[in-house]
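Structure record follows, encoded as structure tokens.
For this view, one protein chain was removed and the others were kept in their places.
Entry: subunit A
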Amino acid sequence: MDKIPRLRRGFRFQWEPAQQAHVLLYPEGMVKLNGSAGAILAEVDGEHSCHQIVTILEQRFPEAGPLAEDVSAFLAEAARQHWIEWL
């Protein structure tokens, strides 16, 4: 939980009005993210640790309850896909 994720080089995260979604762009590829994936990746900046991201999101979405499990599961998957890397 103390590890710090950052986007792998060549990856860009941004909001796309036409798709009404956050997307992840990379060489010749684009993934459209669902709401929670978008909310998590928006906090991946190479400075916040996984733990801090959980805290930020729990404050922002108090109705969602504890988020540690969801966040670390998503980040693990994002790392497996090589979208992010750990510092």
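As a convention for this text, a contact is a pair of C-beta atoms (placed from the backbone, for glycine too) under 8 Å apart; a residue touches a chain by one contact, two chains touch by 3 or more; residues count from 1.
By our rule, contacts and distances are computed from a predicted model.
Comparing "Fe-S cluster assembly protein SufD", "ECF RNA polymerase sigma factor RpoE", "Phosphate transport system permease protein" or "PqqA peptide cyclase" against the UniProt entry of the hidden chain yields the protein name "PqqA peptide cyclase". Among the residues A:10, A:35 or A:66, only A:10 touches the chain that is left out of the figure.
Subunit A residues in contact with the hidden partner, per the touch definition given at the top, are 8-10, 12, 14, 16-19, 23, 25-30, 82.
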